[in-house]
Structures are given as structure tokens and as C-alpha cells.
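Only a single protein chain was left out; the remaining protein chains are all shown in position.
A and B are the chain letters, set down in written order, and residue numbers restart from 1 in every chain.
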Amino acid sequence: MEPLLKVNNLKVAFKTDGGLVKAVNDVNFYLNEGETLGIVGESGSGKSVTSMAIMRLLPTPPAVIDSQSEVLFRGQNLLKLKDDQMRKIRGKEIAMIFQDPMTSLNPVLTIGKQITESLKLHMKMDDKAANRRAIELLKLVGIPSAEKRLGDYPHQFSGGMRQRVMIAMAISCDPKLLIADEPTTALDVTIQAQILDLLKRLRQELGTAIMLITHDLGVVAGMCDRIQVMYAGKIVETAKAKPLYANPRMPYTIGLLNSIPRLDSEGENRLIPIQGLPPDMVTLPPGCPFEPRCAYRQPAVCQSKVPELREVEEGHRAACLFDITKETPIPEQPAPEVVATATDVRTSPAG
Amino acid sequence: MIDSTQKITTPAQAPRNNDAGEITTQTRSQAYEFWLRYRRHQMAVFGTILFGLLILIALLGPFIVPEPVVNTATMFQLKNKPPSLEHPFGTNVNGLDVLGLVVYGARISLFLSVLAMLVACAVGTVIGIVSGYFGSWVDAVLMRIADVFLSVPLIFVLLLASRFLVNPPPEGGTGSNGVEDSSLRSIILLPLIIGLLTWPAVARLVRSVTLSVKQQEFVTSARALGSKDGRIMFLHILPNVINPVVVAGTLIVGQNIVLEAFLSYLGYGIQIPLRSWGTALAQSQNEFVNGNWWWAFFPGFFILLTVLAINFIGDGLRDALDPRNKR
Partner (left out) sequence: MTKFIIRRILISIPVLIGISFLVFMIMQLAPGGPMAAFGQNPRMTAEQRAAIAHNWGLDKPVLEQYVTWFFSMFRGDWGTSFVTRQPVTQLILDRLPATLLLMLTAYIIQQLIALPLGILSALKRYSLTDKVLTVLTYIGFSMPTFWLGLILVYTFAANLKWFPSGQITNPRDPAFNSATYWPWFAANPLTAIGSLAAHLVLPIITLIVVNVAADSRYMRSSMLETINQDYIRTARAKGLKEGTIVRRHALRPALLPVVTNIALTLPALLGGAVVTESIFQWPGMGLLFISSITAADYPVMIGIVFLLSAFILVFNIIADVTYAIIDPRIRY
């Protein structure tokens, strides 16, 4: 079966005052119909840029998408579509939920107007039908007394409720693919769980494929069929959810997992933060981009060769020159000099 | 210039460390970063060059061009001569060289405008910091006072003030103020008056910056450590306020040049024998019937050039000092 979405050789760079920022460097992946794919990485790893490139929402300039790149959606290369063809796909075939529900809704339009406008545009509904559908959608995403709230403005909703409105807007035209870019990051922890539950339920009820982008491995754990980890604009590990958690094969993923606090771990497993900062995306190192921060590094080899994604087990691929597992002992070597535990340092303009 | 914005790392700034601890991308100094951003602003560079030339004219011009003094002997011969090699900007109705008027006017116009700006910035910064830092009733009172100055029609009150303070009518119809006296008074009082009427814009700006800096942790911790209010305001808040004040101050100079010129044009600004660009323009309108356009054109054109240069510089400074404004 042909995958719903197939991304080939995606390269995106940004022209900035400091030089060309290579935000996404040759990314390849696919997503099947009805599947949920998690994309995990620090800010600046290129995950958001990837999703924006798929939707063609990056302003060009400053963004430059390599001409060899392909985004095949049901076999059609989105990057080659004309603007008006692309508009028929946005919101109808592929919909998107953004990180900050506080700023992603138009403050001067009622939410009713904002939900019905896609319905009128893509489904050619009249006012009445669109309103009816909007109420259904609000009920579906769990907004109480939906009829009364259509005329309300975004500022009259809480953050979690606003994100529900965003989701209602996104699923309004039954999209085949839903891209959720850090949908829970801006929310309180309890609300986060509710929103994730809602996404899970909708996936079951509607059968929509979901691309869930997050910096939090905890968020994707219970939700995704497959997970891929991004670092410095590249995919560094990809596997089904279970094996990725049970047996991570890329030192970066191991580091990420080690830095999540766990209550169920036996013994005295300490939190081990990843040392150092992500690389400068203008002048990428010639070798492995994670090498300076890697606990298992062997400088002589790692600094000269870029590790490609390779199959380490069936359906499990990792970009490391060595066969590292959680059990591999960490070699003795001088710790990297910068001790900052930067998990949220912005290095690319699009975050 | 320890601005909070400096914490935002651009890709070029983010240091990359490899295992040897060697920094491959140089961390540049803030002054250098500023210069790089400023230089990229084409209009600001153009403005800086233009303004530099105007300063040169103001400083060196008087050594080359003779001072315009009415000479009753040659006055009628030289009256209303169009631009020529001898008088590149022509002459006015009194036979004065318009180039001379422009060159000598530049000094006074620039001096006065900068001085008035300094008064406004000094008063505005102090009031803005005090108002923002102490808040409550101090803030309420000071900001209402600022409102008073912001709600009066500036040009009208300026005219009123300069009419009564700079150039007061002789008392009781007897006794008159000497010519020298009124010109001296005009150059001292006018910048003071302009400055004291225009400080509220600076105060409001400074107050808003102070309010946001006050919330930041280094101020809270300084206070927790028992620093005195004065010390906090001077050491912690003042440095954060400087950048926006520099930008505002630059733009105020341009505004002052036009204000002064208009006052002097009407005869209520700088008093002859001192000459500004405004006094150079006074009465020039009357000679239009005689076809004399150069008298009105050249001094005003220099005002336009100067204000344009200053506005370019101000915008360049804003972009370079405040990276938040850039996208």
C-alpha cells in the first residue's frame, strides 16, 4: 500500500543575517493512512520546520526549500503544486494544530466564525449547515453548551478550551492528515493529558492519520504507533514506539530517555542531563552533529564521518556509527566543557 | 547596554563547542554586533554620511564663508541676486549671501536642537525612572503632569512662552531690552523652553521600560539583598533605559530643528544678530513677487536634509540597538 505521506530528501534552509541556517537536512520519512507518527526533538531540531514545509507555510524568503525535495501526499508532490491547488489541500486534506492556543485564534472574530469559515470554503456549506456542523464539532471536542459558545470570542475561553476549539477547527473538514505541532506544550499538565486523550479518541473515531510533533518523549509514549527522533535537522532514530523506548539505539535518544524522571524505575537511576548545546546550524560539523555532546563518542571516528540511518534491528533504524544500547558502559573521558543543560535553546528562526 | 534582549541568541551568536572546547564561531562584542547591524541599514549609513557633511559645514563653513552682516553701502547693489558663481545660493532682499545665512545658521540650529533634546532627555529620564520605579501615587502624580504637557498644543504654547519669556514686551511701555540682550536670552532660554515642554514623551518611554525591568529577577534580588532605591535605579535600571532614550533623543533633535525654524521664521525664536536657519527664512515670502525663490528655498532645503538624515540615523539606531524590532 502506498503511504499517505512520503517525504523525500527534504532540505530547508533560512537566509539570516548570520548566514544560511540549515534547519532541515535531508529528511526522509513516511506516514501510512490512519497511523500516528511522533516526531521528537529539541527546539531547533527542525521538527516544526518539517511540518511547516509540508503545509508550505514557510515564508519564502527567508526560507529556501531545496529543489530536489519532495513531499508526496497521496502520490502528489505538494512542493510543486500551484498556490490555489495547495490551498485546496490545506485545511481540507491536511489540517494543523499549533502550539500556542492563546495566539493562534483571531482575537477579533468569534469562534463560530472561525470554525465555519473552513466549512463554507471547503465543504461549500451554507451558513445554517455550517453552524450546525460547528456545534457538532464543539460537542465532539468536549466543549460544554456548544450552542451558546459559538458567538464568544477567544479571550472568553481558557487555554485548554481554546486548544479544543483549534482541534475542532482542524478536524472540521475530515482531513486525512492532522499535523499537531506541540499541541500541549503551552498547557498545564492536567490539561495536557485531556488534550492527548481527546486526540486519541478522535483518531479512533475518525481514522485520521496524525503527525504529532513534540519535544517531550513522555507525550508521544502512549499515543504513537511509530516515533522518530530528530537532531540538528536530521532524523537520528526511528522505530515503533515500544522498541524505541525499550531499546534505544542512538546515544541522543538514550540521553533523552535518561533525562525523563520516572517513578517506576527500580534502584537509584539518577537523572542524567545531556551536556552541552545543540550545534550551530550555520556551520554544521563535518562529522556526527551529536558528537560533541555524546557520552559514547570516539572523537577520531565520530568527527570525520556523518553517520547515516541504518537498520539496527528489523524496523528500527538509528544514525550511529557504533552499536550502542542502554547496556553499553559509558567510557571514561573528560566531560564536555559546557555544562549547560540546554534543552530549549533556540537556534533556528522557526524554533 | 545590558539589555535583556541580548539574551536572545541568534544562530550566528550561539557558540558551538567541540571536545577541545574550542569556539568555532567567534562570540562578537556587543559594540561590534551593533556596528554590523547598523551598517546593514542602508538608509542609516546614508543619513550618517549626510549628517557628517552637515556638521562639517557647521564647523568649518564659517572659516570659509564671510559672516552675513547687513552692509548699507552695498545692500541695494546686491539685493535679490539669483544664484551665481559668486553667490551660489543667491542673495536676499538685504543683499546678504544666502549661502552665508545657511552656513552660519547651521551652527545655531544644530546647537539649539541638540541642547533642547538633552534637556528633554535628562528631565524625561529622571521622571520616567522615578515614576516607573516607585509606582503608586508618585507615578500617578508625575504621569498626570506629563499628561498636562502632552495635552497642550505644543506650537501654541511654545509661541506663548517664547513671546513672554524670550522676547518680553518692554515694561510699561518705557525702557527697552537691548538687541544683544534679547539675542543672548533667546539662545539660552529657547532650548530650555523647548526641552521643558517636550520631556513627557521621553518620560513615558522610560517609565514603560522601567516597569518591565523592575519585574526582572536581578532587580528583585538586588532589592532582596538590601540595595538602596537610588542605587537600584542608577545601577540596574538606568543602563536598560539608555538604548531607547538614545533612539528617541535622535528623533527629537529632528523635531526640534523644525520647531526652532518655525519660531524663528515668525520672529519669536532666535534673535538677530544670532542666526539660525529659521531666521534665515524670515520675510523670504515677501520677495516671491520679485521672483526670488532661492532665499526661501536653500535654508529650508538644508532643514529638510538635516531632519531627513537624523530620521534615517534614528531608525538605524532603533534597528541596531533593539534587535527585537527586527524580523
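Going forward, a residue touches a chain if its C-beta (ideal position, glycine included) is under 8 Å from a C-beta of that chain, and two chains touch if they have at least 3 such contacts.
Predicted model, so just to flag it, every value in this text is computed and none were measured.
Asks: By the document's own contact criterion, which visible chains does the hidden chain reach in the full complex?
Replies: By the stated touch criterion, the chain not on view contacts A, B.
Asks: Hey, which of A:M169, A:V219, A:V236 or A:M250 is the one touching the hidden chain?
Replies: If we include the chain that is not displayed, A:M169 is the one touching it.
Asks: Touch as defined at the start, partner being the missing chain; which of B:L60, B:V157 or B:L235 qualifies?
Replies: B:V157
Asks: Considering the whole complex, which of A:K92, A:K139, A:K240 or A:H316 touches the chain not shown?
Replies: A:K92
Asks: Considering the whole complex, not just the chains shown, which residues of chain A touch the missing one?
Replies: Contact residues on chain A toward the absent chain are 55, 57, 84, 86-92, 95-96, 98, 100, 103-109, 117-118, 121-122, 153, 155, 166, 169.
Asks: Touching the missing chain, which residues of chain B?
Replies: Residue positions of chain B that touch the missing chain: 43, 144-145, 147-149, 151-157, 159-161, 163-165, 168-173, 254, 257-258, 261-262, 265-266, 268, 281, 284-285, 288-289, 293, 296-297, 300-301, 303-304, 307-308, 310-312, 327.
Following the convention adopted for this analysis, only the chains that are shown with their structure count from here on.
Asks: If you average the CA atoms of chain A and of chain B, how far apart do the two points sit, in angstrom?
Replies: 51
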